[in-house]
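For this depiction, one protein chain was excluded, whereas all remaining protein chains were kept in their positions.
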C-alpha cells in the first residue's frame, strides 16, 4: 500500500497574514531579504479576483515510462499518486504541482477537485493544465494554471511520481509546507521559515499611501507624493486630520 | 475557375451525440480506443461556455511564396481560398484551419464570419489568429484560436493553399469530415469512422457520478465514493431511492 | 539630474481620426502603403472593449548590469527612468515599453499608473508585464501587455535604460511620437508622417458594408454581397432608399 | 498498391548552373525578383564543405493518428511512404522532407540512405532528424537537418503521409521539382520557373570582386573597393592587365 | 556530513552488450517492448565518433533558492552536491544530470571532469551545459550536452539538489543505475531490468544486412534487398558462400 508523507503546516494566522501581504509585496519583500525571485512563472490566474494563501501540498510528475507506470496500475486507483496528494488535504491547503509545463495532461478533473473543495482546499497552482473546465468553474476554488486540456493526467506524456517532496514549479523550488500566496498578479512561494519576516517587513506600510494615491489620481506630482516628500508632509498631515473627522 | 471539394457529412444525430459526450470524454475514450492524443493543442476557447460539435471543413495555409500567390490575385476575390472553404459551409459545420501557428495572419475577419454565421456555421478552430475581434464578439459563433491580430490573412507570411484536404491543426491530423467537439477544455478530433464507438463507450456513464459528486463536495472520502466502492453502494441505493421520490 | 526629452505630438484631431480607423484597418492600409507589418506581436488587450489612439512616449529596458544600475540608485527615486517617462505624460498619451519580452519584471505598478491616469494618460503597450493587477483593474486605462507578475521592475533581469528613444516593441520599431492605435485586435504603430495618408485611405470606406453585412447575416451569397457585385447594386440602392426613410 | 507521382525535372544543366550561383546569391537574387525569403530555416549543414543543387522530391509527414497509420502497416513495408519517395530517386535528386520540426523522428536511416546514394541521390533537406549517424557519415551524401535521433521515423509522433506534393519545409513552400541549392550557408528553394532568371541575374557577377577582395584583405578602404568606385577603376584595370600576364 | 547513496550496477558484460546494440537499435527495440520513447532529447554528442554504455549516476539540479543554498555553503566544498555524485564514480560509469535545460550553468568544469576521468568514468549526459571546453576537449570522455557556457554551476539560476535519485533528463525519466547508451545519434535510457531483453531482441540481427547494404549501394532495388526478399535469397546465399571463401 502506498504511504505518502503529510506536511508540517504553519499556524493559520500566518497564512492569513501572508494573504494580507499579497503576492506583489511578498515577492518584493523576499527580494530584499535575499530571495531573488519567488514568483512562479507560467501558471496564471483563471479565477480573477480570487486571492488565497496557505501551505503547499506538492505533487511531482515525471516523463511517463511504461515500465514504471503500467496499464495495470489503472486497475487500482490507489496507485494513482495524484489522488494521494489530495488525501492529505486539510482546510486552507493549496496543491502545487510540478507538471513540467506539459500542455497535454489534465492534472485534475471534476471529481478530484470536488473532493478537494469538500475537504476545505483553497486552490491549485500547476505549471501545466487542469481538465473539465466547464465543471471546475462551478467550484469555489482558485486556479493558477498554464491552461486547460480535455486530456486526462496520464494520457500522453506524464505520470505522477511523488507526493510532498521538494518540487520545481514555474522556475521556483517549492518545499512541502511552504506558504503560497496567489492573486491576480500570480503565485509566490514564501519559505515557511521566512514568513514572519515577510509579514513584518510588509506591514511597515506607508500610511500616507492612500493620501498619495488620491493626490496622484487628481494629477498631483509624482515627485511630491510618491514617495511622500518632506514638502508635502504638512499637506498630508492636514489631510489626515480631515480624514479622522470623517 | 477554382473548384474545391465538399465533405461527406455524418448524420446530424451523430454530431449531436458527440456534443453530449464533450471534449474531455471524447479524447479519453479515443485514448482507450487506441488514438493516443486527439486534443488539438494551441487554439483555446475565446467564447467561454460555448460548446459545439460538427463536421470539419478544412483550410490549409502555406508559407507565402510570391510566385504562387501574386498581387494580382487580390484583384479577383474568387482566387482567395479562404472564401472557398466558406462556400461549402452548411448548418452545423465547423471550419478547422491549419494556420501553422502563425500569429501575424488574421485568417478570417468580420464579413467572412458574418457570412459563415448566416449559413448556419457553428464556429472555427484555428492554430493561428482571427481578426476584427470587436465585431466577431457580436456574432453567436464559437472561436477556438491562438489569439487575435489586426493583420489580414495574407499580409505577412502565409497564403491560403487548399480546401477540404487533410491538415494538421495543433498537432493533430484532421481529415475533412472528421467530427470536431469543442468546449471550454479545448477542441478534440473524432475520426468520423470512430464516432459511433466513442458515443457508445462514453454513454456507459457511471450513473452514481451525481451521488458521488454530492458526497465529495460534503467532504466524503475519495476512496469510498470515487469510483463508487462496494461499501458505499447501499448508501448510494438509498440515495437513488430518495432522488426518485423528488 | 536626469533630463529626458519630450516628444513632438501630432494634433489631437489626428489621433482621434486614427482611433476611428481602428487597429485592423490601420495595419492593412499601412501594408498597402508599403509598411509590411505594423502590428505589435506579443502584448494583447487585458481591457476588453477598450480602444485608444495617441502618441507614443517610449521607455527602453536593457538587461540588468549591476555596475550600471546599482543598489544605491534605489535610494534616489529620481534615477529610476520608468518614472521619467511618466513625467512627460500629457492627456491623450500612450506609453510604449520595450521590456524585451521579459515575464519577470512588472514594469509599472499601482502608484505609477495612478499618476499616469491622473495626468490624462490613455494606456500602455508593453512587451512584458505590469504589476498590481488587482489595483490596476480599477483604473480606467487600457493595458496591452504580455501578462502580469508580482515582481517589481528591476527585481530580476532588467533595468530601465532610456526614455523617448526609438525602441522595438513586439517586433515593430516605434519612434517617439508615432501614433499607437490599440483595440481588441491588438496594437498598431502608425508612423506620425503617414497618419494623414492612413486616415484618408481608410476613410474611403465602402458605404455598402452595412448593407452587405445585413444580407450575409441572413445567409446571402458572399460572391454577391462581398465585395458588392454589380448584380446586387440595384438591391443595395433600394435598401439605401429604405434606410433613409427610417 | 500505393502509387505516387514522379516529378518533372529541369535539365541537368540548369541544376549545375544553380549550383554555381550558390545558396547566398540565389536567395538574394530571388529577393530582388520578388521572392522575399527562399531560405529554409532550421535544417543546417552537417556535411561541411558540401554543396549540392538539384530537383526536389518531396515527402510530407503528419501527426500520427493510429486509425490512419496502424500497426499492421509495418507488416507490409510497401505501405511506408518514406520508402516510396526514394523509389522515384534519380541521379542528381534531392529529397526534401516536411517533418514538422519534430526532433523525435529519424526520418531515414542507414539502409534507406545507402539505397538513395546507390541511385545517385545528392542529399536530403529535412526540418527534422535523420538516424544512424555513425553509418550515414560514411556515405558521400549531403545532410541538411535539424539534428539526429536514435528513434525511427514513426516511433513517436509522426507518420509519413504523402509523396511529391507541395510541402512546407523550414518556413518555405517547396513544390515538387523546385530546384534546391544547399551549401554551408543553408538550403534555398529556387522555383523551377524562375531558375533561368536567377542564373542570369547572378551571373552578372562583378568581375572586379577578386581584385577588391585582394585589396580589402590588405587593408584597403571599403568605400574605394566595395563596390568598386570610379576612383579605383584605373587601379583595377592595371591589376587586370597584370593578372592576364600570369 | 552529507551522505548520498550509491547505485546498484549491472554486470560489466551487460553494459558491454548494450554498447554493441547501439543507441538506435536500443530505442527501437524498447519501443517494440512497450517503452514509447527512451531517447533523451536535447543533449547531443560533442565528441563525434565516441560511443559509450554504462550505469547512470544521477544528479538533480533545482531552481536556486537563496535560503536553501546560501553563500556560506561555498566555503565548505563538501556541501556542493555536484562533487558528491562524482565521489560515487567507478570505472564504466556515466553521470546523467537533470539541469532543467538551463543554458547559464556550467555543471562541471575542468578539475571535476579530470577527477571523473581519473576514476574511470566514461562520459556525461546533461540537459544543460559544461564549462571549460578548451580543457575538457583534452580528456578522453564522452560529452552529450546542450552546449557550453563560461558560467559556473551555481552562478545564475540553479543549485545542485540531490544525488542518485530518479531524475528527468531531456524528457526521459532516468532511475539511478539505468543503463545509458550514447553515440552520435544521441543518448538512450535502457531500464536496468529490461537490458537483457533489449540485448536479446537486438542480437537477432539480420545477417543479410551487409549483403543488402552492398547491393543497395550499387543501385540495387530497395524492394528486393531491404528487407531481403525471397526472390533475392538465392543471390544472398551465393554471396555468403563467396564471402566465406575470402
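A, B, C, D and E label the chains in the order they appear, each numbered from 1.
The rule is short, and it goes like this: a residue touches a chain if its C-beta (ideal position, glycine included) is under 8 Å from a C-beta of that chain, and two chains touch if they have at least 3 such contacts.
Here the structure is a predicted model, which means the values were calculated and not measured.
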{"item": "Touched by the hidden chain, restricted to displayed chains", "value": "C, D, E"}
{"item": "Options C:63, C:120 or C:219, residue touching the unrepresented chain", "value": "C:63"}
{"item": "Full-complex contact with the absent chain, from D:47, D:155 or D:212", "value": "D:212"}
{"item": "Residue among E:20, E:36, E:50 or E:83 touching the omitted chain", "value": "E:83"}
{"item": "Interface residues of chain E (partner: the chain not displayed)", "value": "77-78, 83, 86-87, 103-104, 106, 109-112, 114-115, 117-120, 131-134, 137, 147-152, 155-156"}
{"item": "Missing-chain contacts mapped onto chain C", "value": "34-36, 62-68, 100, 157, 161, 166, 168, 171-173, 175, 191, 193-194"}
{"item": "For chain D, residues in touch with the removed chain", "value": "22-24, 26-28, 31, 36-37, 39, 41, 44, 49, 51, 183-186, 188, 209, 212-213, 216-220, 222-223, 225-227"}
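We take it that only the chains that are shown with their structure count from here on.
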{"item": "Set of chains adjacent to chain B and to chain E", "value": "A, D"}
{"item": "Same-interface partner of A-C, chosen from the options B-D, A-E or A-B, over half of the pairs matching", "value": "A-B"}
{"item": "Shared interface numbering between chain B and chain A [over half = same, under half = different]", "value": "different"}
{"item": "Whole-Å gap separating chain D and chain E, where each centre is the average of the chain's CA atoms", "value": "32"}
{"item": "Inter-chain centre distance, chain B versus chain D - centres from mean C-alpha coordinates, in Å", "value": "37"}
{"item": "Residue numbers of chain D (touch at least two other chains)", "value": "none"}
{"item": "Overall pattern in which the protein chains touch one another (line/ring/star/complete/other)", "value": "other"}
{"item": "Chain pairs in mutual contact under the definition given at the outset", "value": "A-B, A-C, A-E, B-C, B-D, D-E"}
